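Note that this complex is displayed minus one protein chain, with the remaining chains in position.
For chain A:
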Amino acid sequence: MEGELVLLGGGGGGGGGGSSGVSTNESAVLSNVEVVSEACSYPAESELELGLGLSLGGATGKTKPATATSSWGECGRILTAKDFPSVVSHRTKNGGPSVSVSGTKRAAESVSHEGGSPTGISQVVGWPPIRAYRMNSLVNQAKSQRADEGDSGIGEKDKPKDALKKKLNYNGNKISSTTTVNEKGHLGFVKVNMDGIPIGRKVDLNAHSCYQSLAQALEDMFLRSTNSVGAEKEQLTKASKLLDGSFEFVLTYEDKEGDWMLVGDVPWRMFVSSVRRLRIMRTSEANGLAPRFHDSNERQRSKPI
């Protein structure tokens, strides 16, 4: 059988079996299938053996993981590990750079690195599959361990970089210093609400390394009108509308102490470690928040280090 896909009415049976059997629509469906697949050429097409002559005698022989068998990357804009075959083949058992993304703009950020300097797998959304609840616990534990390091304070202060590197647990043994959790001081997602929009969203702070990219992501989330393609182009202009106070809305955040501040006034890392949630507030309501630097020089100073 040469790769002919037949619309299988039975689909593997099962309980209440909703199989309607072969219908006259099938040939139409089948031809649609072929049309679709042609547009997105799969080199594996000709090898598709659906004859189910299973050769189960052990999976001997190494399949080469590096050869990306599907070139769907040609038509797809979403990058996955398949798009980085060279990286995959350089990997050692202790892992190498993370390569997979899931449809976010962070594709550019996580493209790696010949020589495989390990960046960990922290940039893949939802991997490893650990519930957010548990992740938050890990974060809080890491923070409380740092707090015990010899600093008498109970609160979460910003630690100097050396202290971060030496993280100790209760019994004085070292924990890996490459943990993204510890270094960034905050794990994952914070809630974002925009005035006038009932449904809030969440944004992953780990995916950004500066205010610009965060603001851009938020603009995409909240300001982009999904139904008018034309309008999109306009809004794709420079990102700092939310940051420079020229727009009807301004980006604010609630910090650990419960105070609401304008986003952009402190160094990025400090922001990340103290932010609890974000709010896109009407500029008219934002009076009385921490003063904004309007001077462009000063604005540059408050940009990430």
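Just so it is clear, contacts are C-beta pairs under 8 Å (C-beta built on N, C-alpha and C of every residue); 3 or more make two chains touch, one makes a residue touch a chain; residues count from 1.
The rule is short, and it goes like this: contacts and distances are computed from a predicted model.
> Would you mind picking the UniProt name of the chain not drawn here, from "Protein TRANSPORT INHIBITOR RESPONSE 1 isoform X1", "Glutamate--cysteine ligase", "Acidic fibroblast growth factor intracellular-binding protein B" or "Beta-hexosaminidase"?
Missing chain, per its UniProt entry: "Protein TRANSPORT INHIBITOR RESPONSE 1 isoform X1".
> Mind pulling the chain A residues that touch the left-out chain?
5-20, 25, 29, 32-33, 35-37, 39-40, 42, 44, 47-50, 54, 56, 58-59, 62-63, 65, 68-70, 72, 75-78, 80-82, 88, 91, 93-96, 99-103, 105, 118-122, 124-135, 137-138, 140-141, 144-145, 169-171, 173-176, 178-181, 188-189, 191, 199-202, 204, 220-221, 224, 226-227, 229, 232
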